[in-house]
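Handing you a structure now.
All protein chains but one are shown in place.
Which chain is which? They are A and B, in the order written, and residues in each are numbered from 1.
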Amino acid sequence: MGFGPFLLLALLEGTVAAAVLALTAVGLSLVFGVMRVVNVAHGEFFMLGAVVAWFVAAAVPGHAAMGFMLALVVAPLVVAGVAALADWLVLKRLNYDPEATIVATIGLLYILQQSALTFFGPTPRPVEAPFTWRIQTPWFGYSGYKLFVVLAAIAILLAVWAFMTRTRAGLVMRATQVDRQTARAFGINVDRVYAGTFALGAGLAAVAAVLVVPVSQAHYLMGGDPLLLSFIVVIIGGLGSLRGTLVAALVIGLGDGVISMFFSPTLAKIIATLLVALVLVFRPQGLFGAKA
Amino acid sequence: MSVTGKIWALHLGVLVMLAVAQAVLPAYHANNLARIMVLAVFAMGYNIAFGYTGLLSLGHALFFGFGMYGMGLAVWQVEWTFFPAVVLGLLAGGASAAAVGMLALRTAGVSFMIVTLMFAQAGYLTVLYFNQYTGGDQGFAVEAFARQVFGYDLAQDTPRAVAAFVLFAVALVLNLVLVRSRFGRVMAAMRENEERSRMLGYDVFHVKLRVMVISGLYAGAAGAAFGVLFGYVGANFATVQYSILPMLYVLMGGAGVVLGPLLGAVVMFYLIDIASGLTSAHLLVVGVALVVLVLFAPRGLLGMVRERWLPWLP
Partner (left out) sequence: MTTNDLTGQGPSRRMVLTGMGAGLLASAAMPAVVWAQGAPIKLGFQLHRTGIGAAYGHWYERTAQAALKVVNDAGGIAGRPVEIIFEDDGTDPARGAEVVDKLVNQHGVDMVFGPLFSHVVMGSAPRAGELKVPYLVCSEGYHVASGALNRWTLQPGITDVRSQIASMAPWVAANLGKKVTMVYPDYAFGYDHRDFFTAAIAAQGGEVIAQIAIPPTETTFTRYLPQIPAETEVLYHVMVGPAVLTFVKELGEFYGTGPKPQLFGFIDSLEAVDFATPGLEFLEGTHFWEAHNRVKQADAGEFETAYRAAVGVDDNGASVSDAADVATYSHMFSVWETLFVIKAGIEASGYAGPADRQKFVEALEAMTDMPLSAEHPQGAKRFNGKTHQVFGVQNISQVQGGKLMRVHQTTIEDGLYDDAVDYTTMAF
């Protein structure tokens, strides 16, 4: 294959990766931004989304698209509910102390992962894509569904943006992010804002997972990679900055897609993780974020 | 009895109990105890950083891994014998902690946790990347010649138990001396109020770096010992799970209590072992333990004991 098509495929794959990553990482970023909570269980919310999608798709008879569309609605709601419950039962009681919540969400990670093992089982299970249209270029074929993933991700991210900037709930969330005490003084129910934020963040991870699950499969250990990548994106983008997160997702997604075509993917991951550590040490506001 | 007398009596008493337990327990549990003691040394190192100084790291697997691979590669690649290989592992643990500390200690709190986590992840991936030298994820068995000490074979249960006990006893006594020393009080001051320590003229960065190195030496010693005593070196010992385990042991047993890591290791090891007989999702107990501890018993078991009954517990 010539260099041109090679690069085209790399860019396509990178765009898909970036789209999914952006959805997942925006959820993580939102939770950190508003609540100052580093949610280590974020990858497990992603996994949970995929697992719920499998249950829904398996339960719905008829055309695959029916099950998929229903999963796209049900899975994020279920996962958001689980997250809100976790917030109420655990995080709230810790008064959102940053270090204690990290320990607690590590615990949550194990609880969710092992519950999935118990109820879903250890074998990976596929969810059928809603359609199987394929694009054939002269050099290679490409899944049309993957392009749908990109469009869907963009649409959802736009909706999140509109929600944050155009609605009262979004305004309340941003106000709480800026100053929790003042927000409370103005009569904002901070507890409810936090529960809602945590649920929204988890729900976004779940949406990303539902979109991905027809491409990969639902598996109880699938949460590890999205978590690590989301961390990388959120930190490079600047902790808590949504715009920075989006830019970083695009850079990391495309960069990873292109770089790993030329270098060992393991080496690419080593470099990325070291880069994150160094960014946090030397430029804690992130590479793309404004000064905190 | 003076407080010092009580402290030494308690800790030496625990060591005597461990020695007796090693001798009388059935083979399976005696062997578990050897494992637990080595892992408790790892957790003691973690406790020195977290429990006494307030450095909450998520990257200790890196130091443990450096200890294990420092020892293991010296045996595998250049055929070093027991003592030089284990000493190399110990030093590798300390050196890696120094290197990470130099960078990570410029941050604090959540950033410190993530930086250490990322360094450890990079270390794990490095083991995989250089698989032709490290054996990658498959790892390698430690050859028999390196498991001979003074004519004893560490592959045998009794010499192994003795070796694990000696390591643990030395680590425990040093830990006790450390926290009761002047430097130990500086560490605690650092945890309680960093700003105040700074104003009193302490070089905060320098103190923390020394703590990291000590912690890394403990982790390195434990990693090297685990590899040589149980005969296997593998990449999974460098995964994030091995950063979480010592944290869990310390939280369970009691952060900032010398005996906390041991108690935590015993309790968690057996919780996991028993759970694995009941359900395939046995790691659930790790998750539940973490959440319950952080919610209801943030000081851990011995922390509660100290609060209620034994205020002199170091």
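In the analysis below, a contact is a pair of C-beta atoms (placed from the backbone, for glycine too) under 8 Å apart; a residue touches a chain by one contact, two chains touch by 3 or more.
Keep in mind it's a predicted model, so treat the numbers as computed, not measured.
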| item | value |
| --- | --- |
| Per the touch definition above, residue among B:L15, B:A155 or B:A188 touching the missing chain | B:A155 |
| Positions on chain A where the hidden chain makes contact | 1, 5-6, 9-10, 13, 17, 117, 121-124, 126, 128-129, 132, 134, 136, 138-143, 215-217, 219, 221-222, 224-225, 257, 260-261, 264-266 |
| In chain B, positions touching the absent partner | 26-28, 31-32, 35, 128, 131, 135-142, 155-157, 230-232, 234, 236-237, 273, 276, 280-283 |
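Here is the rule we go by: only the chains that are shown with their structure count from here on.
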| item | value |
| --- | --- |
| Residue ranges of chain A touching chain B (in the complex, touch as defined) | 38, 90, 93-94, 98-100, 102-104, 106-115, 117-118, 122, 228, 231, 235, 264, 266-267, 269-270, 273-274, 276-278, 280-282, 284 |
| In the complex, chain B residues that touch chain A | 56, 58, 103-104, 106-107, 109-111, 113-115, 118-119, 121-122, 125-126, 128-129, 244, 247, 251, 279-284, 286-291, 293-295, 298 |
